[in-house]
Structures are given as C-alpha cells and as structure tokens.
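Below you will find the structure I want to go over with you.
Omission of a single protein chain aside, the complex is shown with its protein chains in their original locations.
Up next, chain A:
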Amino acid sequence: MSNPRQASSASQTPHLSPAELSYLYTSLSLPKGPIRPDGRSPTQFRPLTAETDILPGTNGSARIGFADGTQAIVGVKAEVEKTVLASDILQQDVENDLQAPSDRRDGAESTPSAAAGGHGSWVQMSIEIPGFRDDDALPVFLSEMMRESLVGSVTDAGKGRDTEMAGGLKGRLVINKRWHWRLYIDVLLLSQPLSYPLPLLSLTTHLALLSTKLPKLKSQGEEDPFFDDDWGVAEHLYPRPSPSASATSSQIRPPVTLLVISVGDNVIFDPNREEISVADAVLAISITRNSEGQGLKLLSIRTIDPPSRLTQPGVPNSENLSTMAATGNSDNAAAANPSAGQEEVPGVWRPRRGGIKRSVITELTRTVLKKGGVGEEVLEGLEGVEV
C-alpha cells in the first residue's frame, strides 16, 4: 500500500531512483556548500507573492503564492464566546494560592486562570489540503504545529510597552473575566502540495493574523461585551504601533514557522520536494521577534519524520547479485538484507536513518537567529508586505 496519505512525515516523495537520490544527496552535502537543484543558496527562499485582506467577509485574510505554483489562502474569523467555568477556576486558583503557593511546578508556564490569561483552545485552526481528509495525519499535524507556536508565543510584558499583548495571542483574546474571543483560522491550500506546505501555510497565516481586526469594544470592565458597529474603527488583533513610534519593527507579530533540512553537515532552508526526500533530518523552527523588537527568539524546534527513511536503498556493485554471479561469491545472506549496517559506499543510496548532529543544530539556530540571519530576512520580507 503506497498510499501517500498514510504518511505522516514530510511525504509525497517523488519517485526518484536510488541513483538519483544518491546524486542529489551528494550534491547537497558537499562540504563547501550545497549545490541545490534549482541553484539557490542554502538560505535562499523561493520567490513569493503575497497580499492581504482579500476576503471581505473575514476578520482578516491573506494569500501567498510561491513561484512553483503552490498557493494558500488563510481566513481568520473571530467570535465572541462566554468563558465557561471562569468562576470555578478562579475559585480553585485562590485555593491553590492559599494552600501551596510554592507548589507550582512551572511558575512561568502556568497561567493564573483561563479568564485572566486566556486559553490555548480559543484558537482553532483547520487546514484543508487537496486530496486529504480533514482527519488525515498531515493536516492535523500541521495545524497543531502552527497553533502551538501561535498560542505559546508569550511576549514578555513590561519595559514600557503597551501591555495589550502581554499574554500573547491568548491574552489578547480575553475580553473580560466572563467573555473572550474565539479565533478560527481556516487555512486552504489551493494547489497540490508540491512540497511540504508548512512554510507556505505558516507565512500566510502570519500575514492573515496581522491583518485581522476585532470590533472595537464599547463596554467596560466586567459588563457583557458590546461593540461599536463601525468596522472602520475595529482594532487590529496584533496592535499596530502608533504612528509616533519610530521603529516599525517594534510591533508585535505572530510567529512564523520555517522548514529546514540537514543534509550531511549542511543546513538548507525552504527545501523543495526533491531536497526533502534526501534529507537526514527535517526540522520545523518557529521564531518570533522578542519583546524588544530587535533580536529574534526561538520558540520551538520540531523534528519531522524524514521521508528518505522510506526510500529503497541502492545496491552497491559488490553486493549486486547479478554482478556477483560472475564472481561466484556465495555470501547471499547479506544480499537478502541490503540495508543491514554496512559501510556506506559512495554513490550508492542508503535510506537515511535520521538523527542530527549537535553541531548542525547549533549551526542551524545560529543561522536563523543571528543578526541579519535567515530569520530576520524572512520577517523583514513579511513586514514589507503591506497589510
């Protein structure tokens, strides 16, 4: 059963022969810098076009198209919802404080209560990919991965900045103790997933969230929410810096998730389908600007099951039964199991076994986070999009 849907990994492996895979791998793992099939540098992204506010009926929307023809549309809808059990949780919280104030295991992580700090479940994300059911592994996995960084990104409060985004996205969704916004992020991939769609979807979601507006609240405090009916005064979900503030970069933005592969000792960004199929490791890195708006912050690194694991190995001449027949070597046991731990033969494809070296990870984070690095480049590119 070679149903690609079953693959939870960065699948859709192109049908390349072991020889081709081996050639590709070798080119990409060259110590002096990889040679990519499309001639990009390791940190170069494919060109893309982006626009926002394309769906008038949504609270915010964006579309990004890669040059290879893949396109995604993201629409964000917000709905007012009653915060359930807020009082119970509050009550519980108070009790907790009384009983064991020091008992908190992870002081930074634990939100005081859903009512005050927001709740991760208030952000709902659904991803639709042509040819996949909504409960297939790929869309579910992708949406969880992106939602996780969205919800988890909590900007440090303080330092004179407005505290509106203090609790991150979840905090922003709190209206008052009894009411909150629920956010529905609907991601639609318009084309066949020619490559692993994570970077495309993440960037599109980023832009859509940036353009998202919530109706202006007219009521105050703990009153039932009551909103201004003028859409023109609606406020951005991610507040814009006031025009007086100089640096545009000081705006809080949603995180982006980048796709990176390692091939040998090389780190390659924005891999295309063929490149993924030979990767030693596939990583999803979520980054965001840190609270000062200058440096970058690494939110998460996730490894994704590399598809190269599933490829058929190439057979070295030495073990090829058809060539071996002439030599008359009768050691057939090894031939029966070609993937058994044998020495790597140059030019012969072996499925990668995963694993990534520490040095590669270090290199990876450095490339992403350093000043003027890849992360900054991507974020600046996105900031250039007029939202």
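Here is the rule we use: contacts are C-beta pairs under 8 Å (C-beta built on N, C-alpha and C of every residue); 3 or more make two chains touch, one makes a residue touch a chain; residues count from 1.
Everything below uses one rule, namely that contacts and distances are computed from a predicted model.
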Can you tell which of "Chromosome disjunction protein 3", "quinol--cytochrome-c reductase", "Molybdopterin synthase catalytic subunit" or "Protein yippee-like" UniProt lists for the chain that's not drawn?
"Chromosome disjunction protein 3"
Out of A:80, A:188, A:310 or A:361, point to the residue that touches the absent chain in the complete complex.
A:80
Can you say which of A:38, A:144 or A:224 touches the chain missing from this structure?
A:224
Check the options A:22, A:59 or A:272 and report the residue that touches the missing chain.
A:59
Could you pull out which residues of chain A are in touch with the chain that's been left out?
49, 51, 53-54, 56-59, 63, 65, 71, 78-80, 82, 215, 218-220, 222-232, 234
